[in-house]
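With one protein chain held back, the other chains of the complex are shown just where they sit.
Labels run A, B and C following the written order; every chain starts at residue 1.
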Amino acid sequence: MRVTVRFFARLRDLAGTGELVRDVAGPATVQTVWTSLVSEMPSLGEYEKAMSVAVNAEYARMAAPLREGDEVAFLPPVSGG
Amino acid sequence: MRVTVRFFARLRDLAGTGELVRDVAGPATVQTVWTSLVSEMPSLGEYEKAMSVAVNAEYARMAAPLREGDEVAFLPPVSGG
Amino acid sequence: MVPLVAVGSAPLDLAALTTAVLTGSVPADAAAAQGTGDGAIASFAGLVRDHNLGRRVRFLEYEAYEPLAIRAMERIVEEARAAWPSARIGLHHRTGRLEIGEASIIIVAASAHRGDAFAACRYAIERVKQIVPIWKREHFEGGDVWLEGAVADPDDTAARQKAYKIACA
Partner (left out) sequence: MVPLVAVGSAPLDLAALTTAVLTGSVPADAAAAQGTGDGAIASFAGLVRDHNLGRRVRFLEYEAYEPLAIRAMERIVEEARAAWPSARIGLHHRTGRLEIGEASIIIVAASAHRGDAFAACRYAIERVKQIVPIWKREHFEGGDVWLEGAVADPDDTAARQKAYKIACA
């Protein structure tokens, strides 16, 4: 299945893009996608312990299952205000 | 000596005026003036225990001495804000 | 220039007071204190409510002993500066007849960080209610009454401590 991946802030810089599309074999979770991305771009790995994720613009857990067409976002620690 | 007396808020209503002039024999304190005013207008007396006073627009004590031309103000509990 | 402390019958202007606090109200200050180190502004406005103690309020009337009110407010500015050296505050109080929804007081506190700005702002309104010689007469449906709160005593350290604790809690 095909999912859209979004990166923000420094994760976007590390990935070199704010958005990309990946085909993953189902059943897949956020973790599946993340693991695949880190093997592709190892520098992302430093965020694994200090990151939030969202699916379709709702906060989610790494174990959240994904469906065709989902948007998965990887978020560094926030610094708004 | 001559002093100006000022009343505010409900004390002004009770006194029927916001300002009056009194001649008092020196040496006089704020207390001297107040005692004389209460004997003249007994309804003011209820404020003796819950009142602030000022001399020449500075907070003062009842024992503060007065001089010719001073402005003495009697202030009910405040309710600004 | 808009002064940092004012008492008068004109409607209050939060934006103007904010600018005064950020830039310094005295022209000579403006060059030195551009306010560019300020990361936080906390503001407060007190509004006339349409009811109080079960009464339907028609309007309020505020009376001030103006020269002493200005001095008391300047004292509050100094107390806040002593307690939160990085914070600067301004406060304006309105007098005369105020309709429902109008602002009777505005306070602005600017500081490098939000904790000090909130604390200085909160401290200022608590102290206004303790020591500034201003009174409100409530005109409600069926009558009117002078409201009375605290016996003003700027030297009452217990009252001052109470305001400080509320601000820092």
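The working rule: a contact is a pair of C-beta atoms (placed from the backbone, for glycine too) under 8 Å apart; a residue touches a chain by one contact, two chains touch by 3 or more.
What you are looking at is a predicted structure, and each value in this text was computed from that prediction instead of being measured.
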item	value
Omitted chain's touching partners, listed by label	A, C
Candidates C:P3, C:G39 or C:G96 - the one touching the absent chain	C:G39
Per the touch definition above, residue among A:M1, A:V24, A:M62 or A:L75 touching the missing chain	A:L75
Positions on chain C where the hidden chain makes contact	14-15, 22, 34-51, 100-101, 112, 114, 117-118, 121-122, 125, 168-169
Chain A residues that touch the omitted chain in the full complex	6, 8-10, 13, 50-52, 54, 57-59, 73, 75-81
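Assume only the chains that are shown with their structure count from here on.
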item	value
Whole-Å gap separating chain B and chain C, where each centre is the average of the chain's CA atoms	26
Geometric centre distance via CA averages, chain B-chain A, whole Å	74
